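Remarks on the structure that follows.
Missing here: one protein chain of the complex. Every other protein chain is in place.
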Amino acid sequence: MAERNLEQLEKIREAVSQDLLSGRIELLLGWEKGHYWWQSRPLFASSEGDLARLTWDSFCAVNLSRYLLDELKDHQKVGVLVKGCDSRAFNRLLQDNMVQRDRVILYGLPCPGILDYNLLAAEAGSKLKGITEENGQVILKTEDGEIEVNRDEMLMVKCSECLYPDPVVYDQMLLEPLGQKEVPERFKAVNELEALSSEERFAYWEKELSRCLRCYACRQACPYCSCRECFVEQENPRWQGRAYQPSENFLFHLVRAYHGAGRCIDCGECQRACPVNIPLQELNRKLIKDINELYGDYEAGVDAEKEPPLLTYRPDDPAAFSEK
Amino acid sequence: MKKMIAADELAKLWIRLAEKSTLFLPVQDGPTVLYQPWKDGAQVELEAFNSAISPKDIFLPREETYLHYHCSGQSLELAAVEDDRAVTAFGIHPCDLKAIEMLDRVFMEQEPADSLYQKRREKTTVVALSCTKPDPFCFCGIFDVDPLDAPGADVMAHLVDGYMHLEARTEKGKALLEEAGDLLENSTIDKIEREIKTTDFGLDIKGLPEDLKSRFDDPAWDELYKSCLSCGVCTYVCPTCYCFDVEDYGHDAEGERFRCWDSCMFGHFTQMAGGHNPRPSRKERVRQRFMHKLQYYPEVYNEIACVGCGRCLRSCPVNLDIVQAIKALGGEKVEHR
Amino acid sequence: MSIANPLMPQMATILDITAETPDVKTLRVSGKDGLPFEFMPGQCAMLSVLPVGEAIFSITSSPTCRDCLEFSIKNVGKVSSYLHSLAPGQQIGIRGPYGNGFPVDQIKGKDLLFIGGGIGLAPLRSLIGYCFANRDDYGQIDIVYGARSPADMIRKSEVKETWAEQPNTNVHLTVDAEFPDWKGHIGFVPNYVTELAFTPANKVAITCGPPIMIKFVLQALDKLGFAPEQVITTLEMRMKCGVGKCGRCNLGSVYVCKDGPVFSLAELNELPGEY
Partner (left out) sequence: MSTALNEKSAGYQPLIVAFCCNWCSYAGGDLAGTSRMSYPANVRVIRVPCCGRMNPMFVLRAFQRGADGVLVAGCHPGDCHYSTGNYHGRRRLSAFKRLVEFAGFEPDRFEVRWISSSEGDKFAEEMEQMTAKIKALGPNRKMRDARWQSVT
């Protein structure tokens, strides 16, 4: 009911099934449908039968690259379907020496952005039965008839500000590239927060972070959080206490974000994974914005050869403090 | 005792109830609905389906300090910390109340009883609220939850045509209605008629617990866990999960000990000091969680530890939820397989 | 009505601390007036040092010892290393007893074969002491105890002198490899058990030690003809509450802290092998 394009899916299936059958890859990481048409979940396909479940539609949000950390332990060669963000995540892991390039086949899928079911349902008003898509529009099929909405307005937060819909690294591009996007509003939320007073900003974060359950979904979904042992679990010294105190919430979220300084690929999986909707991308983007301002434009994950800004320096670097 | 109050007068009721107890209500907090202590101006969302996190933390708080210590030289003093406040838990849905009754068995019926939980439970008056419009993830029907009635409630409430009808079921419930007697009028309805349709996802759970007894090493476990991210979302939003940790905070001279939520999905959960871990990988941990719900708990208490609230379906970032698990383990109607 | 908080420790005092091996110390701990609580051999207690935390240890003294509890503790984690650093007179928190303990009545009238390795002797020692105090209730007692080196043996003088002198009792010691002053048996515990060729008739074997030793001891006993019902072991798991609620130590629906830690091999065979 929500297939983006069956022709596209056939094309993808054909390419990957060839490789899976010939043994070029042992496993394909893709997506399959969940319980409902607006859910697509990870698929671990190792046979043609598994591939019958493969899907490619407007709900394939899960970033698959992170699964390589485990799957490369069990498989010699793994194929991954990568959207723009998944491919940047792959570069992140590559730069962190967590994966080997020659053991992975990347199938590029240019992605116009993932739709947010909650936005669709809110727009629909009455019960939403399904959608179709056409020329940048989404047609909502509701109990009371059809409603047409602009697709860009129905995107997940993480996609509405995406700069790179096309995969930046791939072995095989399976669909037609979409080209780089202009996102003038990328730092809008950051700018708005910066305009507040310290007190207001603190109150804002204290409230947002107070919902944190410390479930660590943000960390587990994140391609830059690939440490074997996270500071959170470190026993000696014990940095992160388990209490739900504001001080512990701030410690976790500031350090988590800071560990992504110059490394965060801005895929937004942290924020998507958060069960209580904490705006985590604002912390990540603050760091991206500052580092770009201070040390030159850098987009993590776009070019695996380019050195991350916090791993290098120039003698004449500016500082965010007085150097007199 | 059956009373009612106009829905637009409810704020008066909140004020009254909050005078003598901590009043928990489903409140809009940013983009989520959570059960929180009521404050003036809070945006109460009685019809939201469903709160992002279950109301279990009214009874089993995320964090509760139970002792203070003082040390000087070699001597140590321990002082118990007790929480004696009365609580009103308002707007608890039948599924969530059933889940709390499942926790009761673990924390109160099973020896030794947990005094922290028991005290809080005894001090709490539960006002349950029947459902009006369940969301697509609600599947309480297969667990025999009646979305229109919560048998364990102190007061059973219904929202009908702009009125909230309140029926006291226990002494505690009666006392609550009497407390607010001047705000209430006699209820005009006798029985609530409402058709509630929830999905069943094609599940058939009959005999599943017994069936799973011999399936600890089932090949289904080798596939099911793969998408798991090893985060704790499912366990923290779940109304029937209750794993906890105990931790100290303080320095050499004084501090406290508290208990807080923990999750069996975390790798460190079972890791021993020497390094050995009986559940070393995601596979063992995913199996533990689902087996606990579907086999271990029912083995002791004769009931699957799930109420179909749908929170794990809504919140798991990779849709690895209990329905997925039940299906993978063969708990599906024949025509759906 | 008011019930006690099962997580609340009571006060205890460390009477003395003895170094047993390079990484094991034995703590003698008393409550306000003697024993903090009554217990049976094989049961455990939670020791608290604040703000470091709490950890569960098996009680190594016999309940017939009335003035204190003894714990032989290996330095492996945060709490254990902190306990090692304490001095006599220090007050700590204690709660317990936890677990089922050894089936002292069920094994009455039987010959007993104790098989311990390293720090694994600690829980066995409680039962051994109990059996000696009720000597007439039990048949012949064989004690096989091994360690990596002579220096790694705990309660050495007690094992060699006191236990070996008891009536109808044999002590068999072994170390993993040759050591200059060691004149006893050399070899791993499971092999020694096989060499000693114990007969299973009217005998119960009770074993505790590192997991790898237990695994091979069970195989050796099986070869000697011991039925699973005749073999008893005690498990170690991470625990936080001790009362079967916190969710860490379960094997299926069985909680090691409450329904264990003592299991017969027959019982263990019925449970998920997650230990």
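Details
To keep things simple, chains are lettered A, B and C as they appear, and every chain counts its residues starting from 1.
Quick note on the criterion: a contact is a pair of C-beta atoms (placed from the backbone, for glycine too) under 8 Å apart; a residue touches a chain by one contact, two chains touch by 3 or more.
Bear in mind the structure is a predicted one, so any value in this text is a computation, not a measurement.
The chain not displayed here makes contact, within the full complex, with A, B. Of A:G49, A:G136, A:P184 or A:P315, it is A:P315 that touches the chain left out of the display. The residue touching the chain not shown here, chosen from A:R24, A:K129 or A:R201, is A:R201. Although one chain is not shown, part of subunit B still touches it, namely residues 249-256. Mapped onto subunit A, contacts with the missing chain fall at residues 190, 193-194, 198-206, 231, 239, 243, 245-248, 250-251, 254-255, 257-258, 261-262, 283, 286-287, 290-291, 294-295, 309-310, 313-315, 317-323.
By definition in this document, only the chains that are shown with their structure count from here on.
Common neighbours of subunit A and subunit C under the contact rule above are B.
Relative to the C-alpha centre of subunit C, the farthest chain centre belongs to A.
The busiest chain interface, judged by C-beta pairs in contact, is B-C. Separation between the centroids of subunit A and subunit C, computed from CA atoms only, is 51 Å.
Centre-to-centre separation between subunit B and subunit C, using Cα means, comes to 39 Å. Annotation for subunit C: residues touching 2 or more other chains are 78.
Shared contact sites, meaning residues of subunit A that touch two or more other chains, are absent. Those residues of subunit C that touch subunit B in the complex are listed here as 2-11, 48, 50-55, 76-80, 87, 89-93, 211, 236-238, 240-241, 243-250, 252-253, 272, 274-275. Contact residues on subunit B toward subunit C in their complex (touch as defined above): 66-67, 69, 71, 74-76, 78, 80, 106-107, 110, 112-116, 118, 216, 242-252, 255, 257, 259, 262, 264, 269-274, 276, 278-279, 284, 288, 291-292, 295-297, 299-300.
Residues 29-32, 34, 52-53, 62-63, 136, 201, 223, 226-227, 229-233, 235-237, 245, 247, 249, 258, 260-263, 266-268, 282, 313, 315, 317-320, 323-324 of subunit B are the ones touching subunit A in the complex.
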